[in-house]
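Omission of a single protein chain aside, the complex is shown with its protein chains in their original locations.
The first chain written gets the first letter, and so on, giving A, B and C; residue counts start at 1 in each chain.
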Amino acid sequence: MIKVVFFAALREKLACSELSIESDNISTVEQVKQHLIMQQPDWQAHIHNNALLSAVNNEMVPANHPVKSGDEVAFFPPVTGG
Amino acid sequence: MIKVVFFAALREKLACSELSIESDNISTVEQVKQHLIMQQPDWQAHIHNNALLSAVNNEMVPANHPVKSGDEVAFFPPVTGG
Amino acid sequence: MQTDIKISVQTEDFSQAEEVALLEQSNHSDGAVVTFCGRVRNRNLGENIQGLFLEHYPGMTEKSLSKIIEQAKSKWQINRVTVIHRVGQLSVGEQIVFVGVTSPHRHDAFAANEFIMDFLKVNAPFWKKELSDNGEKWLDARSSDQDKAKQWQ
Partner (left out) sequence: MQTDIKISVQTEDFSQAEEVALLEQSNHSDGAVVTFCGRVRNRNLGENIQGLFLEHYPGMTEKSLSKIIEQAKSKWQINRVTVIHRVGQLSVGEQIVFVGVTSPHRHDAFAANEFIMDFLKVNAPFWKKELSDNGEKWLDARSSDQDKAKQWQ
């Protein structure tokens, strides 16, 4: 299983903060996105947003970053703290 | 009359913090220095020190800066505050 | 060796005076202390602000701040670093973030503090929702913040 979490404006748009997906056939962040869109086609515009950032196990990563069972994958808009 | 003041290491070396000189024939900071050395030849090494800074009426100035009667002329080593 | 890095993500307010006292306590080798404090402004992009809501990604936030501080430590001679960031509901004038850095050299303290703030702005997972006269709105990231962070490279 892969844990997927969403934050801020993305969390509100998807009306979801956390979900789990099967890790079979998923080996990159990009494949996690494709899996989410397959499950929820109306998420496409929000997930396929070039500005969206990704993190795997609390480290910011690019879309081709590897993902394996047990990982926590996060998607969120550009950060605005400070 | 021109008021002349000295600070810090220079004040200690000259054993003088303040004196007054006649303003006749004095029109620049450099001429104030020459006048002081004429009066006190043993001040020469301390006054003719390239690192020495000068101020006229509380403004840092170069040696060719004009000086007139009533001015306050200050000589001091490079500053070391902060 | 004592721990010289303090990171806190908290809902409660903080006291700059206490944080400065901790940075200076039993620290007679660092002559320079630079602090930054960011607060909620009353205006942003022409709108009257009533307050902010700050969300973060628990777990990642601390790791991200810790990494930024380590990068600063590798670039400059700095000894103690404190980073405090508040989350939750904040009103106009309230403190949002504090960064304090000590060093034997003032330029190192200034540069490291600004570096930490610049990278916090683009890499630490915090998000602001603004409450203004026109309602609630998630703030957009600013390209100028990306540009500032890139200048350090």
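Miscellaneous remarks
In the analysis below, a residue touches a chain if its C-beta (ideal position, glycine included) is under 8 Å from a C-beta of that chain, and two chains touch if they have at least 3 such contacts.
Remember, it's a predicted structure, so these values are computed and weren't measured experimentally.
Shown chains touched by the hidden one, complex as a whole: B, C.
When the missing chain is restored to the complex, the residue among C:Gln10, C:Asn42, C:Gln77 or C:Gln146 that touches it is C:Asn42. The chain omitted from view is touched by exactly one of B:Val4, B:Val29, B:Ile47 or B:Ala74, namely B:Ala74.
The chain not shown here touches chain B at positions 5, 7-9, 12, 51, 55, 58-60, 74, 76-82.
Listed here are the chain C residues that touch the chain not shown: 15-17, 20, 24, 28-43, 92-93, 104, 106-107, 109-110, 113-114, 117, 148.
Going forward, only the chains that are shown with their structure count from here on.
Per-chain CA centroids place chain A at a distance of 72 Å from chain B.
As a whole-number value, the distance joining the C-alpha centres of chain A and chain C reads 26 Å. Averaged C-alpha coordinates put the centre of chain B at 48 Å from the centre of chain C.
In chain A, there is no position where the chain touches two or more neighbouring chains simultaneously.
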